[in-house]
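Got a structure for you, questions after.
Excluded from the complex is one protein chain; the other protein chains are retained at their positions.
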Amino acid sequence: MLLVPCPHCGPMNAGDLTYNGESHRRPDPKTCTPKEWRTYLYLRENPSGWLLENWYCSSGCRKHFKIERHTLTGELRAPVLPGRKPGATQGDMK
Amino acid sequence: MVEITHLDSMPKASVRAADGTAAAAALGLNFGSSERRGDTLVVRIRPDEWYLLGDGAPAMAASLDLSGFASMVDTSHSRTAVRVTGDRAADTLAKLGSADFGDHMTPNRAALGNGIAGVTCDIVRDDQSGVRSYLLLLDGSFVTYFLGALHDAASEF
Partner (left out) sequence: MSYRLPAPLGNAIDRSSAISFTWNGKKLKGFEGDTIASALLANGEHILGRSMKYHRPRGVLTADFWDPNTTVQVDDEPNVRASHRKLADGMAVSAQNVWPSLKFDVKAANGLVGRFLTAGFYYKTFMKPAKLWPTYEHVLAKFAPGGAVDLNTPHGRYDKRYAHPDVVVAGGGPSGMAAALAAAEAGSSVMLVEHEHQLGGHLLWGSDDDQVAATELAASCEAAGVEILSNSTVAGRYEDNWISISQRNHPGVIERLIKARAKTLVVAAGTIERPYVFQGNDLPGVMTSGGAQRLIRMYGVKPGTRAVVFTANESGDSAVEALQSAGISIARVVDARSGEGITSASGSKSRVKRVTLSDGATVDCDLLVTAVGWTTPTSLLNMAGDRPVYDADAARFFPAGPPDNVLATGGMVGDGSRNELIAHGRATGELAAGRAVVVRHRIQAATARATPVDGQEPDYPADERTPLDRARHPEVYRSTTHGIVDYSEDVSSKDLFSAAGEGFDSVELIKRFTTATMGPSQGKLETVNTVAMLAEARNETIAEVGTTMWRPPYAPISLGALAGRINEPTRVSVLQSWHEANGATPILAGQWVRPEHYGDPAAEVLNTRTNVGIIDVTPLGKLDLQGPDVPKLLSLLYTNKWMALPIGGVRYGLMCAEDGVVLDDGVTARLDEEHYLMTTTSSGAAKIWHWIEMWLQTEHPDWQVHVTPVTTGLTSINIAGPNSRELLGRLTDDIDLDPDAFPYMNVRRGTIAGVENCIAWRIGFTGELSYEIHVPSGHAVHVWGQLLEQGADLGVKAFGLEAQRIMRLEKGHFIVGQDTDGLSKAPVTGLNPLLKLDKDDWAGMPEVAWTIESGDHPVIVACQPDNGSVVPEEAAQILRAGTTEIVGRITSSRMSPTLNRSICLAQVTKEFATPGTSLEVLLVSGERITATVQEHHAHFDPEGARLRG
C-alpha cells in the first residue's frame, strides 16, 4: 500500500485516505458546452508518467490536497506549482 | 494488562477557528498535540480544530472569543470517549488501527485521527501517572460495538 504524504499529517497509508482521482478544472456551469462539462465529468488523461491528483485525508486532518504521482513507478512528490505553498487546497492551486 | 474504560459523561466541545482569530491564538498548540490546562484537556486535533475535553470544557468554551471565522459546537452528546490504558494498550490498538502508536510516532500528548475497528476515531495519547494511555473519541452511536471490538482485541493481553 502506498504511503501518501499528507502535507499536514505526514506519510499516511493510502487506505486511510480517499482518492479523488485526476485533478481537473471545473468549467463555468453557466457558459460551458456539454462537451466541456462531460470532459470534466468523465474524461481523464491517464498518462503514463507524472499525474497531478486529488486526495482527501479522510481519517486524518480532513484536508484535501494535491500530489503528483508517477503512474509507472509509484513515486510521489509534492506538486511544483509556482507561487503555491505545499498542502494548499485544490482551490488555492487552480 | 489493558484497562478499557467508557467515559460516558465527559463534557466535550469542538472549536473551529481560522488562523489569526482570537480563539486560535488563545488555544494555540501545534497540530497533532495536546495539553492539560486545569481540568480541561485541550487537543489540536486538526489544523483548524480544537477539542476541549473534561469537566472544565464548558467553562473554557464559554470564555472563548469567537469573533472572526470561529465557531463552537458542544459535542458532549455526539461523541463519546473510551480510554485504553496499560503496558499493552498500543498493542491492543495495533490490532484494530493502522497508525503507528509507538513512542516515536505517537509520544505522550500526541493526537491523531485513525480508523479503529472500522470506526473513525480521534486519538490522544494521554498517559496516566506514567502508564501508557490513549483517549479515543468516537461517534457515540458506535460505542456498544466498539467496546466489544476493543475487549476482543485486548483479550490476548
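Labels for the chains are A and B, by order of writing; each one numbers its residues from 1.
Assume a residue touches a chain if its C-beta (ideal position, glycine included) is under 8 Å from a C-beta of that chain, and two chains touch if they have at least 3 such contacts.
Keep in mind the model is a prediction, meaning the values are calculated, not measured.
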item	value
Candidates A:Tyr19, A:Trp37 or A:Trp50 - the one touching the absent chain	A:Trp37
Listed residues B:Leu27, B:Val82 or B:Ala110, member touching the removed chain	B:Ala110
Hidden partner interface residues of subunit A, rising order	1-3, 5, 8-11, 13, 18, 20, 26, 29-30, 32, 34, 37, 40-41, 54, 56, 58, 62-64, 74, 89-92
Subunit B, residues in touch with the chain not shown (by the definition above)	9, 14, 16, 18, 30-33, 69, 71, 73-79, 91, 94-100, 102-107, 110-112, 117-119, 139-142, 144-146, 149, 152-153, 156
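Here, only the chains that are shown with their structure count from here on.
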item	value
Between subunit B and subunit A, distance of the C-alpha-averaged centres to the nearest whole Å	29
Subunit A - residues contacting subunit B, complex	8-9, 13, 15-16, 58-63
Of subunit B, residues touching subunit A in the complex	31-32, 46-47, 98-99, 112-115, 120
